[in-house]
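Yeah, one chain of the complex is gone here, protein chain that is, but the others are all in their spots.
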Amino acid sequence: MRRHLAWRLALIAPTALAASIVVFFALRVLPGDIVRVIIGDVPVSPEVQEALREELGLNDALPIQYGRWLWSMVNGEFGGRSLENGEPIRSIISRHLPVTVLLAGYTVLLSIFVSVPLGVLAAVAGNRWPDYLIRVATLGGLALPNLWVALLVLLGLLLFFRWSPPIIYTAPTADPWNHMQMMVWPTLILAWEYSSHLVRVTRSTMLEGLSQAYITTARSKGLSERDVVLRHALRNALIPAVTMLGLQSGTLLSGALILETIFGLPGIGRGLVQAALARDYPVIQSLASLLVVLSLVVNLGVDIIYTLVDPRFSRAT
Amino acid sequence: MRLALLLVLVAAGSLALSCLGKSAPSTPDVNSGRLPAQEETTAPTTQATPSVATVSPVPGEHRTKYGGILVLANRGDPAAGFDPLRTSSIALHHVGGALFGPGNLVMRCRENTYLVCPYLATSWLANPGFTEWTFTIRNGVYWHDGTLFTAEDAKFWFDLAYFGAKVGDKTRAPAYFKGEFGDVEKVEVLEHNRLRITFRHRNPYFLDILADPRFKIAHPRHLMQARIEKGEVSISPLDVGLVGLGPFKLEAYEKGSVVRVRRSFQYWEKDGESNRLPYVDGIDYVIMPDPFAMDVAFRTGRLDGGARGQEHYLTAERKQGYVRDLGEDVFFAEMEGGNFRLGFNVLKPGPWQDPQVRRAMALWIDKRAAIPSALGGFGWTSPDLVPPNIPLPEIRTYFINWPKFDLGPLEEKRAEARRLMAGAGYADGFSMGHLCRALNPAPCEFLKAQLAGLGIDLQLHVLDEGAWSRARGTLDYDSQQGRLTPSPIPEGTESVYGRYGKNPDAYAKHEDPRVDELYRRLREALTFASRVEIWRQIERYLFVEQTYIIPIAESIQVVPYRAYVKGLVIPVEDGHTHTDFATVWLDKKKGGR
Partner (left out) sequence: MKHHHDRGPRFRASFPRPLAKALSGTWVFARTKALIAVPMAVLVLLATVALFADVVATHDPLAQNVEQRLRPPGPGHYFGTDGFGRDIFSRVVHGARVSLFVGFLAVSMAAVSGTGIGMFSAYWGGKLDLLVQRVVDVLLGFPFLVLALMMVVALGPSSTSVAIGIALGLTPQVARLSRASALSIKEEEYVKAAMVIGASSYRIIWRHLLPNSGPPILAQVTGYFGTAVVAETTLSFLGLGVPPPFPSWGRMLQEGVRQYFEAAPWATVFPGLALSVSVLACALLGDAVRDLLDPRRVQTAQPRGQQGVRAGHRQAEL
């Protein structure tokens, strides 16, 4: 097992490199022109455009541009500067990343605390009303686009409470109250979707587990139902839940993409959308590569947790 | 239409001033903020009370105009490192009005934005041939870091804008608006803090062009020159910490969140009672890309003013919600701008190359229907109605004489359109491509539905921002919409109506030498009357005889402000880049926030 983990660790760098090459060249095929985006809604002569393109280094050969970008990733500049506004990408990342990480972190924590008990409850209740209620709620979480939920939440707050969340983001250290008021809504909306996955997987593995032989054995040994559920079935159900945490990490970032825009959070999802629409190559590239690395790390983390939680690993491999 | 209006006003006012080379009245009277949209909510402002604090509208209550932070929504992060030489993006210019000031050497007058007033220059003089313009730079103007602004700084900015920079193998592109300045030969600093700009050709309208609010001085020589000479040619105002000349200086910029600017205590402008401007302590520009989020924040009292920008301007339905929630506590600034036009690419083969066919479409389209649907409820059809916000009522008389195309009943026009189509051999219609912007597809949907009635199948090519802005200047599309902001004097419209070879971004793609000829004659016109006369010829030729462009409607941009926001300069038209917050003050007690 250690060998397996070592392998995965070693593979992160080449995978990230390969992904960065794909991202880089895929982006260069995109139609659209950063120069026109910079200039905006005004007529401008081709000579001026050409000079600007030269100035931004867009006329160099692609491998040279790639090399330049890769070097800057290594030396800590993370892709140099934004073409659109000249801001160092390092500072873009350092500002955007914490917001998204916090949002994702709150969501994951909330989801774990909510969904494991709910999943167990649903499984134990088996086809009675708590089960149905929970299943309907999770289906809602999966079926309703979180962007629509977000718009309705804002509208509801406006129409019924004449209130809206604050509009200027602050770090939790600077102004915790403001931070909380801004983060609570996107966290709730995102957690609804995220925990729906978790509840469903917990419920179904619990159900499956409760019908298995060793549970029956445990029951026949005279263990209380509570012990059966918590000691045996739940422990088994946690493993797929952990898997789910990792598998759905993409969901978190996809949700962040939209919720950050609506709730005015300067996070990485919003930065990526803006950069994509503006064809700001270096920013898209660096942020996308960052996400690749992040997802590799998350996967690795899940694997490690996995080996810790699942007793079968030590035996099976 | 707007051009016509400008032509008249510019000619009547500033042209007279500039032609004579006479110095304009010194400090503009900033207190007479009598603006159309504000009339209901603002009591008449005091004109000449010499006291320090102005008399409040409520009798017996004295109040100072100073203090408070204005919270405004901003459409996005300012682009291009806050560089006005690079972009006309409203996300920058909304903030730029505070940081860099409402003008450069000259500005649009606050009480009448069709006239030119002095700003960083106190006076100017042109030689009789209009090839040399000499400006006397104002004394006592400071950059935000305390450095004195001189003619040298002005020259640095002009050179950077017009010539760009070249250091070794690195070049800095000149400003995108370079062409609008005319043929600049050189820029020199003369004694007594004066600046002379020499042109190769006659340039009688230079002052009107220069007063365009897009041209903001944001490039401090003392911070930039040395770095450019070292090879940092693409340096932007953001790189040097946004040291400007405007009424507010930067306090903090948190990307994706907020731009905070605070009062600059060294700012030179004073109001009519010798009080220093600006009145408010600062402005927070909150970055809100989603218009719905902006609506909610405004209606729950988190914003004092809305954002400027195409998707953020209010529609009639959104405005209703504001009124319902806030009633008397909100007012709406209305600015004319954003014209909706259909332009043809006659350089690409197809039925639209036939002027008869283009004329048929012009007659067919129900222009009035565009306003509630495609333009969000605010606008007027062009060019057959007088814009609603004209500042001087007597100007309307000029418009009575203006050509009003195609005013007959729609049924008659449509019958004529069918005859023209049949005459051209297209009784059964045809298919035509149309370039569309994904951010704002409503006008495209409108056109498609309209032209379907004439048997024309409009194929929409919907592109996102990046792809759209590139496609606009190419010849790949059969037709597209005019959404550009032309220079506000008739001579400047060549950039959007002129020949493709000279103006790749023109609405219509044509290579008609007659249009060239007409614009040349316009520039050479010596009298106001002949200028008007030639402009009318151009209009008739472009819109009727050839119908290269079909003017459909002009939109009105509506921005909400809380009623306690006073003294705001609301330009009658093209408020997009015209942003001026020096004279704003907050009457909080009345607003009751």
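Each chain gets a letter, A and B, in the order it is written, and its residues are counted from 1.
Heads up, the rule we're going with is that a residue touches a chain if its C-beta (ideal position, glycine included) is under 8 Å from a C-beta of that chain, and two chains touch if they have at least 3 such contacts.
Predicted model only: the values in this text are computed from it and were never measured.
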item	value
Residue among B:Thr150, B:Thr315 or B:Gln537 that touches the chain left out of view	B:Thr315
Contact partner of the left-out chain, one of A:Met73, A:Leu265 or A:Val292	A:Val292
Contacting the left-out chain in the complete assembly, out of A:Val228, A:Met244 or A:Leu265	A:Met244
Residue numbers in chain B that touch the chain omitted from display	291-292, 315, 317-318, 320-321, 324, 366, 369, 372-373, 376, 436, 438-439, 441-442, 444-446, 448-450, 452, 460, 462-464, 466-467
Where the missing chain touches chain A, by residue	1, 4, 11, 15, 19, 26-27, 29-32, 139, 142-145, 147-148, 151-152, 155, 159, 197, 200-201, 204-205, 208, 239-240, 243-244, 246-247, 249-254, 256-258, 269, 272-273, 276-277, 284, 288, 291-292, 294-296, 298-299, 303, 306, 310, 312-313, 316-317
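Following the convention adopted for this analysis, only the chains that are shown with their structure count from here on.
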item	value
Distance between chain centroids, defined by C-alpha means - chain A, chain B (Å)	41
Chain A-facing residues of chain B, complex	76-82, 86-89, 164, 170-179, 214, 233-234, 236, 238-239, 254-258, 284, 286-290, 292-293, 296-297, 299-300, 302-303, 325, 463-467, 469-470, 472-473, 483-485, 495-496, 503-506
Residues of chain A touching chain B in the complex	30-34, 36-46, 48-49, 51-52, 54-56, 84-87, 92, 95-96, 151, 154-155, 157-158, 162-164, 166-169, 261-267, 270-271, 274, 277-279
